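For this depiction, one protein chain was excluded, whereas all remaining protein chains were kept in their positions.
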Amino acid sequence: MKSASEIAEQVRSGASSAAAELDAALDVVRARNEELNVFLYVDEPGARAQADRIDEAVSRGDWVGPLAGVPIALKDNLCQEGVPTTCSSRILEGWRPPYSATVIERLLLAGAVPVGKTNLDEFAMGSSTETSAFGPTRNPLDPSRVPGGSSGGSAAAVAAGMTPISLGSDTGGSIRQPAALCGLVGVKPTYGLVSRYGLIAFASSLDQIGPFARNVTDAALLLETVAGHDPMDSTSLPEPSPDLVSHVNDGVAGKRIGYVPELVDGADEAIIASVRAAIEVLTEAGAQIVELSIPELRLGLSAYYLIAPAEASSNLARYDGVRYGLRINADDVAAMNEATRTAGFGAEVKRRIMLGTYALSAGYYDAYYGQALKVRTQMIDAFKRAYREVDLLIGATTPSVAFPFGSKTKDPMTMYLSDVFTIPTNLAGEAALSVPFGTGEAGLPVGVQLLGPGRSEAQLFAAARVLERAQGEP
Amino acid sequence: MTIPENWETVIGLEVHTELKTTTKMFCGCANAFGSEPNTNICPVCLGLPGSLPVLNERAVDLAMAIGIALHCTIAPSTFHRKNYFYPDMPKDFQISQYDLPINSRGYLDLRDGTRVSIERAHLEEDTGKSTHLGGSGRLHGADRSLVDYNRSGVPLVEIVSGPDIRSSAQAKLYASELRAILIATGASDGRMEEGSMRIDANVSVRRVGDELGTRCEIKNLNSLRSLQRAIDYEALRQVELLVEGGVVRQETRHWDEILGETSTMRTKEEAEDYRYFREPDLVDLAPDQAWQERVRASLPPMPAERRAALIARLETPSEAQLDAVETVIDLGLDPMVHAALDAGVESSLALARAANELAAGVDSLHNLTGEAFAATLAMEQRGELSATQAKSVLGELLASGGDPRAVASEKGFEQLSTDSLGATVASLIDQYPDEWARYLEGDDKLAQFFIGQVMKQTRGQANGKSVIAELQARR
Partner (left out) sequence: MSSPLTRDEVAHVAELARLSLSDEELDLFTVQLGQVLEHAADMSTLELSDVEATAHPFGLINVTRADELRPSLDRDVVLAMAPDARDGRFAVPRIMGEAP
């Protein structure tokens, strides 16, 4: 399968065309979407128009961008003008945004060809894509298992060979975890590196949009293309997009990398083994590994499961049947709000809204939400202290490989526990990625997680590249 | 009816003012009154999924201007979300400021010498507007409502006073002084009837010397007169209730202008739980000294200063002149008066023309320069124009600008030459010999008679003083 970089080069040089690449992508979509339920919506007319535009520009000798002709899948919590955007929820079924997210505008400018919108856990709340109102997505590597979540569809699109790259969003691990479960590179960028304008909010202080790809260079290319300051997002970092692709082969010589026990405790043996093997590779490549315990990380899960639902309860209040989306009529507007939201939201979303409302409510704010914010500060400080000792951290991405459908849905906590290694980075607002390394149970892929301070993406990619090359990836 | 002697009313006022920015608080939609419904909206002020707020720099400037004018401390501040469901709120939360407002701990001095504390003046966004169908057009009894989001996201500053006001008259003083300040800073146009300035009153009563009583919030006050009437009504209601042994319930009450009474808006067992938390989509606001200085330096003099500056130029002003000063300050006409005083125009003339003629044409003030105003009055003072003529010239200048002499000339207000005036007087003396004889004998009342006749003959174009001079010369 061609990489995104290869496709772009070939389209620019005329060796291939955007139309041909789109055809190839759509062939795979047609062949596998029904079984895997990756795409909720395929925008063939839009994709063809964009592909034609790119091909015409190439034939005129005009500039086309770094992703010229590259098909891309977009998580369905990204607003794309005129295209159904549902967040996998009945409450937004049929809604077409009148505007596009900043990342999508940047993608179009770069010549990418959005193929369609992918399935997710409803409103990005979940770790398996099982809470989608439109059915789960199946892991292309083993369709009896989950692809992970919440960006399961975007991960599956790439893992199934439908598109070489895709965009997802990560609030507590929703890119990294599916990447690990599907054998892909997945990145949660530094908070503020990528604009959130047009990303339908789950937890505003934690959400970030990021790339899925089959290799490190493609992930870097995609991230570079969409990153950089956006005046439409007040929390966006002031700098322009960093150079990432040009540093992918920097290596790790002289880097200090911390191995964090709290980031492997409780993981399957095979996963711990993969992390250890990765450490050896990095050592061979000139890095110095030290063991570095960060006990504060253990509080991450508790803090996250108060902060994220609290923000979500407020972000999802707007779905009230008044201006767009589902409306279930009633005699008065409050009853209409209630009927609409009750019918429109699934159980997990309701659970989190109520948990969040409770955590913020009068009399409980200090004990729950207020306390969680302080724990978050402690985590930020703990990471700061760690990064005075080392450049990067390493651990597992997930406690297990892809799990069978229904195996973690008995009670919410079981599912929440699968985020234990990814959550701390979101709380701290820092950067992390998952890179495939080794296999586990049933030959399923394992992801190794690399973490770094804010704005350290270039270093993360360089380290991930070392691991990628060690596995024979070109 | 007023409350009994040994009781006092305690009033705090919450004033919301829309800010005179070009665009809304968090987006680039027009901040305009009276547009077609839902034509000034975008993903941000409509709260569409995925939208994000970005703070309007000018709204911050104006909020600081208000804070400085009210002697507040400007401090680093954050934004909070106030969460509740209501159809005119597109996000079902309002972005406001909670425990860390931009301005706090200021004061406003009233003309009666009272200093009213200003607890805070913070930034927040406005909601949309709903109109109600069916029923009387009021909320209750309506079976459907229609919502217009043009106003949603308009920047507001909410100014909260301490409970330092002690009467409805003082409340009116506070409100009008605050309005003058808001207009002077350029932050607001103070139009209560258009809703760009809204007042809610917190009213409680107590026997003098007692602890503060339970307060009620009164809403729907659309004019300063309503403010006064509502406070008087509510104070009396509360006193009567307490005197009978009842208890004042803490609640929000609606003022009905037609019925002249306040009534409970809704019975709720509990207060709303707004679940305030820091707005994660905005970053903190910490205007540095340089920014604060820029705002301070750009502020024009405030009403109190301007009032003092004008009064200082009046020698023993009468009640009527002080009233005129109020009108002049309220309407921002003092630069005109100063220009006239500078040109040697006598103060009662300058004040009278400003408080009457200019006040009447205040919407076209931009056509008139201070020089033109001063020159017109100087002509009147010198006798070159009669009072009627001067007012006519001012009217013309307000309508279309221009030079006073040219306007006077166009209107045919030419100075009657002494010869032609003399000829007119002479012919009148011939026409009315008996009246002339009595005047010569010392009956000064007849001077009025002759002036009237001269005016009739010259169609009002003679200058009164000149006529008197002519008559006296012939005595």
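Order of writing sets the chain letters: A and B. Residues in each chain are counted from 1.
The rule we apply is simple: a contact is a pair of C-beta atoms (placed from the backbone, for glycine too) under 8 Å apart; a residue touches a chain by one contact, two chains touch by 3 or more.
All of these numbers come straight from a predicted model, not from anything done at the bench.
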Among the chains presented, those that the missing one touches: A, B
Sole residue of A:L141, A:V333 or A:L450 that reaches the chain not shown, by the stated touch rule: A:V333
Residue in contact with the excluded chain [from A:L306, A:A402, A:L450 or A:L467]: A:L306
From B:V10, B:A59, B:C72 or B:V248, residue that would touch the chain that is not displayed: B:A59
Hidden partner chain, touching residue among B:S145, B:T327, B:T369 or B:T388: B:S145
Of A:F134, A:Y197, A:Y259 or A:Y324, the one touching the omitted chain in the full complex: A:Y324
Residues of subunit B in contact with the chain not shown: 21-23, 27-30, 36-43, 46, 54-60, 76, 78, 84-88, 127, 130-132, 134, 139, 142-149, 219, 252, 254, 265-266, 272-275, 278, 282-287
Hidden partner chain, residues of subunit A it touches: 95-96, 98-99, 191-192, 231, 234-235, 237-238, 298-299, 301-303, 305-306, 313, 317, 320-327, 329-339, 341-342, 345, 347, 350-351, 353-355, 357-358, 361, 367-368, 370-378, 380, 411-413, 416, 428-430, 454
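As a convention for this text, only the chains that are shown with their structure count from here on.
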Intercentroid distance (Cα basis), subunit B paired with subunit A, Å: 55
Complex contacts: residues of subunit B adjacent to subunit A: 43, 46-55, 81, 83, 85, 87, 90-93, 145, 147, 273, 275-277, 280-283
Residues of subunit A that touch subunit B when the two form their complex: 78-79, 85, 87, 92, 95, 97-99, 101, 196-201, 203-205, 231-235, 310-311, 313-314, 317-318, 320, 322-324, 333-334, 337, 357, 360-362, 365, 369
